Structure formats: structure tokens, C-alpha cells
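All protein chains of the complex are present and in place, except for one that has been dropped.
Should a chain be cited, it is by its letter among A and B, assigned in written order, with residues numbered from 1 in that chain.
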Amino acid sequence: MTALAAPPSRTRRRRVVTFLVFFGALFLVWEAVKLLGGDPIFVDGEKVWDPPLKISIASDLNLPHVWSIVSALADPWRRSADQSLLVFLGVKALYTWREAAIGFGLGTVIGIALAAAFVHSSLLERAFVPYVVASQTIPIVALAPMIVFFVGNDILAVVVVATYLTFFPVTIAMIRGLRSPEPRALELMRSYAASRRTIFWKLRMPASVPYLFTALKIAATASIVGAIVGEGPGGVQNGLGRAILDFNQSYITGPEKLWAAIFVTALLGITFYLLVRLAEVWYLRDRAPAT
Amino acid sequence: MSGDAVVSVQGVSKEFEVPGGSSMTALSGIDLEIMRGEFVSLIGPSGCGKSTLLRLIGDLTDPTAGSIAVNGKPAPQARVDRDYGMVFQAPVLFDWRSVEENVRLPLELTGNDKAARNARVSQMLELVELSDFRRHHPYQLSGGMQQRVAIARALAFEPALMLMDEPFGALDEMTRERMNSEVLRIWSQTGITVIFVTHSIPEAVFLSSRVAVMSARPGRITRVVEVDLPRPRTVETRESRRYFELVTEVREALRGSEGKGDPMESALERAAAEGGIG
Partner (left out) sequence: MGYLARNLRRNLPAIIVFVAAIGLLEVWVRSMEVRAFLLPAPSSIVGALVENWEVGYQIWPAAQTTLLEAAGGLVIGTLLGIGVALVISRWPVARDVALPVAVAINAIPIIAFAPIANNWFGVLSPNSKMVIAAVLVFFPIMINVLRGLTEVPASSLELMRSYAARPATVFLKVRVPNALPFFLTGLKVAATLALIGAVVGEYFGGLNVALGRIVVQSASKLAFEVTWAAIIVASVVGIAMYLLIVSVERVVIPWHPAVRGERAT
């Protein structure tokens, strides 16, 4: 399984530069599209520019100007509020992240436990794996209200939803990872008269770590999506989910706010992903690099 | 290049960069000529550069110094002209192709017409005696059979030269001996020139006309042993006295190339020679 070593700083710098260049280009394209097909631009009441085409997607309502999104972040998030939108969203993001992190942790533990059970008992595996797979075909958005109803109108419901989306990739990856040691390695352990438990902790688990990290990277973003989706019906006021739903309802009056919220959500997802990636690089630093 | 030399290696050395900045000399001052139709083995301890030398001849890597000519051309040109076929230690067959499709692979690259191509594939499969398995997939074959497919593939475009890098290293001793006879049969039927890298002294002596013994750090050819066993070589050859003498000769050349060798062994030898111990 591939283990990724940290790239040299030259490569890292080049990556950052490429990334920034791309974002600069994206910004230019965004505004160019608006220039070509969006709404007319007024300065002090005077029509300064009338775009030649009329692309509905590029209107100010559907695709707000980048600078209006940025300025909306600096403005108070609500007319009567003190906090800027950025701080407001930031606080919510942290709150959501806490819920997601708990779900992430629980989902990981459950995933590992399930995988361990399945690896040691093919009967359990044949009995339950189809349902593990099927569980992910049920749209979580439909299940979330049910979960809220059963568990209660609070953080616990959100954590359950986040856990629900996290455990699946972890289970699947760990099944593969726990089975990854070659038969000869297993024979070696048996020649030491090692118990199944010892084999598990000393051979299977360490061998499965690269697989686990692959799943954790997916789970990181999945737990955040789960937390946000869970907050909606859960009536949790302090998270990003609530903010997104509110800004969605008031889209007409302030489309930039929803876009800003989406941007913050994506940022939260990337940050969590990078944290996991950092942990992966550190943990696997001594292993052989990928071929 | 003298006479009909298929491969001419002159003054070749190869250095590798080692993490940490310094460099490692894999090969130094290699001179070797291989005539048409010969069967030459390269043998030596781990790290002596025999595989590196083979890959240099095949232009899979570049020499740091010196020149290599294959079939009268520089090695890169020989590769582009597909003058050689290569067999690696692992068969490197494509999972998704059947046996005959695997053998067909190099032919697909030279754009022969289909009929000629298929005829050639059939011919090769007959040569390695796997015609009955043409529709099978690699996973259905044993290790030895897979290597035979690899050999058939290497011979597909009738190259002048065949490079073999410890092709039977992963096989058991009996299969290995059988494969040795197979290779000799194919060699005599096609008249191809073979350069064969191996770890096994018996194998090198059984197969070759000449055995080039190499030493490590830096890699050098220390001796070339002429193998004057009569052909065709059979199971009886393996049991002949001359065979054992040659095996011993190669072994001693190898030991000598390693330096003083095992001090314990030499002490025992000296004692045996002086006092007649066991």
C-alpha cells in the first residue's frame, strides 16, 4: 500500500505557487464570465458597462461578484449584529468541527471494530457486510430527521449522523488493511505460537495503518458533511448547518452570504483533510515510499 | 569490434547517486566481447553489478563512461531497432491478456500484418511447448510456465540477442533444471546469442560457452572461464567429472574475487592439505 513521504520544500513551494496561480486564474475567469454575460455594472447610479451576452448563470443573483462576497465577509453578518460575517461563520465552523470530530472519532472506532470482527469471522462478514454497504445507499438527508426524532434535538443527533457517514469508508478500508499482510507473515507469527489477539495487534493493525489513513482522509470531509446535514433538522443553532439553511432562505436578499458560507465550509473541509494528511505524513515517515 | 561480435562493451563504468550526496560505483572498467551464437553467463556476488551490466547492454540505463555496441550499433539504436529480447526475473506478463496476446505484444508495436503476426505467435508458442495454453491467462499458469511465455515473447521479433536476468531465480531446483534444458534447446534451434545473469554456479556452467565471473565494490570482471563441455548438454553432463571441475573452477574464481574468502574455510583447507584431515 502506498505510504507518502513529505515532499521536499522545493516541491511544496512549487505546489503552493501553482495553487495560487490557479486561484488567480479562477478569479479572473469568474469575473470575465460576469463581464461577458452578467448584470450591468453601475457606478454612482451610472451604467458603466453593459455585458454583450446574457447568461443567466452569470447574473449577480446566481454568481455574485467575488469582491461582494469578500466584502460581505467583512460586514456585519446581520444588520443589527456586531460580528462580521467572517467571524460569525468562523465561530460556527469551529462548533461544527467539534461535532464532526467526535463523529469522526466514533466512526473510526466503530469502523475498526467492525472490520476486526469481519476479518476474524467470515460468517459475520457474510451476514452483515451487505448491510454495511446498503447503509450508504440511503440518502442521509432523508434519515437525518428520523435520527433526530429518536435521539433528541441536540448535539447527539448530529454526532450520530457524522458517525454514520464516517464508519463506512473506515470499515471497508480496514477490512482490506487487516487482510493485507501476506500469508507468509501470518505463518511466521503462527510459528511463534502467537495468539489471534497478538497477531491482530502486532501484525494486522500496523499493516493496516496506510489503508486507514486513506479512509480517514475521506472520512474527514464526510464527517463534516454529516455534521452539517445533521444540524439542519436537529435544530442545532450554533453550527454551520443552521447558517447555511438560513442564508439559503434569505438568498434573494443577500446571495453573497450563502456563497461565503459555502466557502467557509469548503475551507473547513480542506483544513480537516490537511490535518489528517499531516498526521499521515508524520506517522508513516519511516515506511518505504510508494513505488 | 572484432569478428562477428554481437555485443562489444568497452571501458564501461556506471556510478549511482546515493541519498546523502555521495556516489556508488556499480561497475568499473568493464571490457567484454560476445560473439554471435555464444551463450555467456554473468555470475557474481550480490552487488557486483551483473544486472546493471545487462541493463546497460539493453539501454535501460546509461553508462557513466565507456561505450557499448550491440549488433554493430550503439546500444540506444539497438533498442530502438529492437535487436534484443529481454527476460526478467519476474515474468512481467499482463494480467489482462491471454498467453497468446502476451506473446503478441511486441509484434503489435512493429505493425506487422495480422496474419504474419499470428503465425509468428503460434510458432513461438510451439517453440516453448505451450500451444495448448494459448487462451489461458497468466494467473492460470505456474511460475515456470509463465517464464516460458516470457521467453516466447522475448523471441517474438526474432532478435539477434536475448538478455536474461536471473529468469529462473524464483523457481524450485527441479523446475529450474528443466528450464535450463529448455533454454538450451531453444538456443540451439534458433541460433540466437544469449547473455544470462545468474546467481547459480551449476546453472552458469551447464548453460554457457563462457562464464564471466564478477566481483563487487567496484563491479569488475575478474575472470572468464571457458566451458568446454560438449554439446548437446544433458542430464548426464551434470554428472560428468569435467562439469564438477568447471563448477569448482568458477567457485574458486568467485571466492578469489571476494577477497580472502572465509578465513575459517581457508584455514581448514590448509590444515587438510598439510595434515590430511577429513
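Assume a residue touches a chain if its C-beta (ideal position, glycine included) is under 8 Å from a C-beta of that chain, and two chains touch if they have at least 3 such contacts.
Not measured: the values here are computed from a predicted model.
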Fill in the blank from the handout: Out of A:T108, A:T163, A:S208 or A:T265, only one touches the absent chain, namely A:T265
Completion exercise
The one residue from B:M24, B:V80, B:A119 or B:V224 touching the chain left out of view is B:V80
Exercise for the section: Looking beyond the chains shown, say which of A:L36, A:A74, A:L94 or A:I138 touches the absent one. Expected result: A:I138
Handout entry: Contact with the hidden chain (one of B:A90, B:L171, B:A216 or B:L229)
Key = B:A90
Problem - Touch residues of chain A, complete complex, unshown partner - result: 2, 14-15, 18-19, 22, 56-57, 61-62, 122-131, 133-134, 136-143, 145-146, 149-150, 172, 175-176, 179, 221, 224-225, 228-229, 232, 241, 244-245, 248, 251, 258, 261-262, 265-270, 272-273, 291
Completion exercise
Residues of chain B touching the missing chain are 58, 60, 79-82, 84, 86, 88, 90, 92, 94-97, 105-106, 108-109, 137-139
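Note that only the chains that are shown with their structure count from here on.
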Fill in the blank from the handout: Per the C-alpha centroid definition, the whole-Å distance linking chain A and chain B comes out as 53
